[in-house]
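Complex shown without one protein chain; remaining protein chains in place.
So, chain A:
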């Protein structure tokens, strides 16, 4: 099935794009991440212009997180106050990200920056996840449980001025901390076309010290609104959102997400986390190789 993409200006095989969406959808359903970290590089690999890929991936993440947010809302797993602060930060972040995007594009370094960000972020977070899940698998086997980590926010967070009570998260901290976190993920979303879930969740757990039962719901809540803002920002500035491409991706990912969620209920969470860590590390490794090897094509053209 050939589909002509009106914004990307080329024709693609629709089934491949739907399949790509389904693959990331299954991942997002299984692991609770948006899956943008896979979609964007794979689309670029398939030949879709990087800007269009990043811009359209954001709307795919929106679609994939909608049903998650509903599910977590029903069971009270969203801290709206915390979520609102982070969404505010996220929207500021998309604005900053868009400025950064323009500057880097003019310098011709956007692709390199995106690649390096991917390698560093995916590499470090994938590494952390792998280490943690291997430790817990070992602990399970040997029967000696790991000492539970004390839930506490980072000392730097405590030094920030002004404190608010976040009841559902069980925190009394400065709203500047989640605001800054929101800004950071907003920038990443704008630049990389990812939702930032895999950055947010560990940051919320270990930096903010939020209680675990609201972490995933609140991060999905933030991702939902920030990817919406990203789509708007791209539609207004880069004009690179391809609605046909996004719809195809969505078709795959929203159904994939449901299938993935079914899987997740049956598998052990620790093993799931190890699998995710391996996938993340593979993507990071592939991108690192891409930076180091001589590319097939060393020339690129951009309109003046």
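One rule holds for everything that comes next: a contact is a pair of C-beta atoms (placed from the backbone, for glycine too) under 8 Å apart; a residue touches a chain by one contact, two chains touch by 3 or more; residues count from 1.
As a working rule, contacts and distances are computed from a predicted model.
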Looking at what's absent rather than what's present, what does UniProt name the missing chain, "Cellobiose transport system permease protein", "Cytochrome c oxidase subunit 1", "Transmembrane protein" or "Anti-sigma factor antagonist"? "Transmembrane protein"
Out of A:3, A:82, A:157 or A:210, point to the residue that touches the absent chain in the complete complex. A:3
Sole touch to the unshown chain from A:142, A:159, A:265 or A:300: residue A:300
Even though one chain is hidden, which residues of chain A still touch it in the full complex? 2-4, 6-7, 9-11, 59-60, 62-67, 70-71, 108-109, 111-112, 116, 228, 231-237, 239, 241, 243-244, 246-247, 250-251, 254-255, 257-258, 291-295, 297-304
